[in-house]
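Here is chain A:
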Amino acid sequence: QDIKVAMDQVFHTLDPQDSNYNVDFSSMEGVFERLISFDEDMGLVPQLATEWEANEDATQFTLTLREGVVFHDGTPFNAEAVKANLERLADQSQNLAKNSMFNMVDSVEAPDETTVVINLKEPFGAMINTLAHPAVVMHSPASLEEGDVSDNPVGTGPFRFDEWVPGEQLRVVANEDYWDSEWPKVDSVTFYPVPENATRVSMLLSDEVQFVYVLPAELAENVESNDNYEVLSREGLTVWTAAMNMNKEHFQDPKVREAFNLVVDQEAFLQVVYSGHGSVPDSPIAPNTQFHEAQEPALSTDVERARELMEEAGYGDGFEVEIWARNNSTEVRMLQFLKQQLSQINVDATVLPLEGATRSERLFGSNVNPETIEYDLAIGGWSPSTGDADWHLRPVYATEGFIPAMYNMAFYSNEVVDGAVAEALATADPEARAAAYAKAQEQIWADQPAIFLAVDEKMAGRKKGVTGVIKMPDGTMQYSHAAVEE
Partner candidate 1 sequence: MSAAEETGGAPLLTVRDLYVGFGRNAEKTPAVRGLNLTVRSGETVAIVGESGSGKSVSALSMVRLVEFGGGRITGGEILLRRRNGQEVDLCQLDEDAARELRGDEIAMIFQEPMTSLNPVFTVGDQLVEAIVTHRDKSRAAARATALEMLQKVRIPNAERMLKRHPHQLSGGMRQRVMIAMALACRPQLLIADEPTTALDVTIQAQILGLVRDLQDDEGMSVLFITHDMGVVAEIADRVIVMYHGEKVEEGPVAEIFAAPKHPYTKALLAAVPKLGAMAGTDTPRPFDMVRAAPDAEGGDSTPTDPAAEPQTTPAAPTPVDYAAEPILSVRGLTTAFDIRGGLLNRVNSRVHAVEGIDLDIWAGETLGLVGESGCGKSTTGRSILRLVDSHADQLHFAGNDLTDMAPSQLQRLRRDVQFIFQDPYASLDPRLTVGYSICEPMLIHGLETRRSASDKAAWLLEQVGLSPEHADRYPHAFSGGQRQRIAIARALSTDPKLVIADEAVSALDVSIQAQVVNLMMELQQRFGLAYLFISHDMAVVERVSHRVAVMYLGQIVEAGTRRAVFENPQHPYTRRLMAAAPVPDPESRNRTRVRMTGEVPSPVRAIGDPPVRTPLKPAGEGHFIADPEGFVIADPVAGQSPAG
Partner candidate 2 sequence: MFQYFVRRLLALVPVIFIISVFVFLFVHALPGDPARVLAGENATQADVEAMRRALNLDRSLPVQYVEFVRNLVTLDLGTSLRTGEPVWDMMMRAFPATFWLSVASLAWSVVFGLIAGVISARRRDSFADHSAMVLAVSGISIPPFWLGLLLMQVFSVQLGWFGTSGFDDWSDLVLPSITLGAGVAAVMARFTRSAMVDVIREDYVRTARAKGLRERVVVWKHTLRNALIPVVTMAGLQFGFLLGGSIVIERVFRWPGLGSMLIEAINYRDFVVVQAELMLFSLEFLLINLAVDLLYGIINPAIRYR
């Protein structure tokens, strides 16, 4: 049996360790395995590592490996192989996309065949989740030697790489020697990059593919209304916000920030932008993120109160703002929506949809100066692929996260938050970490450095009868356990 999948982007590389893109992680999910993986709800599950533990101050992590696993090229999987992969990730001179995730690794030891010890330079409580990141795959050491991993991937997964025609298709076929004899259950999986939404859905509806990965919300109903197909929908990890540039005088006043949150109707936002597929945020991080804690009070809409607050802050006549976003149709819709909503408190918005590369240049370019950057509001969505609160709160809300370094576009800086984030990293104890992150979330929620907009749903379309091809809350997909019911 063959399964065909339409993806929303082209593939960039076949080496997940060197990629920042969900499509690359997703397509290689069946070829490579990680030490630790996520289940459907972002819970940690063993994969190539069967057990793991950390020392008290989160500077040393020890993993026990699965036995009897071989790579597609016959190389045995063992501690040396893991060491080779982790050292590659930690070696900053490799210029891999994911090197910076591992810059705190000091050394990796392989005391025996099935044990790996990771020593860190400094405490890093989020290490286990980092190891579960979909980029942290295990390459065959032999293929790493060869150096052609970016277009000839060799892993341990239930599928082996068959062929890649960039821009056209990518095919993987069943690995008969997979360590879990129950899998794989299909003969091959073929991926097509189809950036055009409508085309992707048309391919599903005309049975050219059995799965569409990233189903735009507007078209969900289209798929649902047909008996032969189903919509998979999971609440995602992405929280959409419009960061308020706190280097601008008017956003230094908490009343103004509160007014902005009050005037925006999040329910309407979901309706307009996501055709109702999503939820209103109840915390700076998404419910599926580890250590999420719902905050009080819930977001509400009260235009009258917002006007009063603006009045009190001395901005009764409003002011002019510039809003930046990407130029895709979803974010352009967000822009228009915000513009309309803000007009209710006399705020006159100029909206600026930026083309991808231009945007990253203007937000993350080396000459970006937080003091002079022009935008008042910047729309963005952040999802922590590690599934851990750290990789959301630290880049987006900590002082060290100021753009262009990371993703703090509000230039929000708060000692409590910075302290809590650091505290949580210094331990591997889940309870201690949870407490620290709760503190941080509470503070951010109170300060409202951004207009909280939505947690969108990750949706995919699937032909009925296909199982095991699933969409993850972090936006990636998994297909190792694909099967077709008769």
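Following the convention adopted for this analysis, a contact is a pair of C-beta atoms (placed from the backbone, for glycine too) under 8 Å apart; a residue touches a chain by one contact, two chains touch by 3 or more; residues count from 1.
A quick word on the picks: all candidates are chains of the complex that A comes from, given by their letters.
Model, not experiment: these values are computed from the prediction.
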item	value
Selected neighbour of chain A [touch, this complex] from 1 or 2	2
Residues of chain A that touch candidate 2 when the two form their complex	10, 12-13, 20-21, 92, 95, 97, 99-100, 150-151, 165-168, 192-196, 198-199, 202-203, 205-206, 208, 355-358, 360-362, 364-366, 395, 404-407
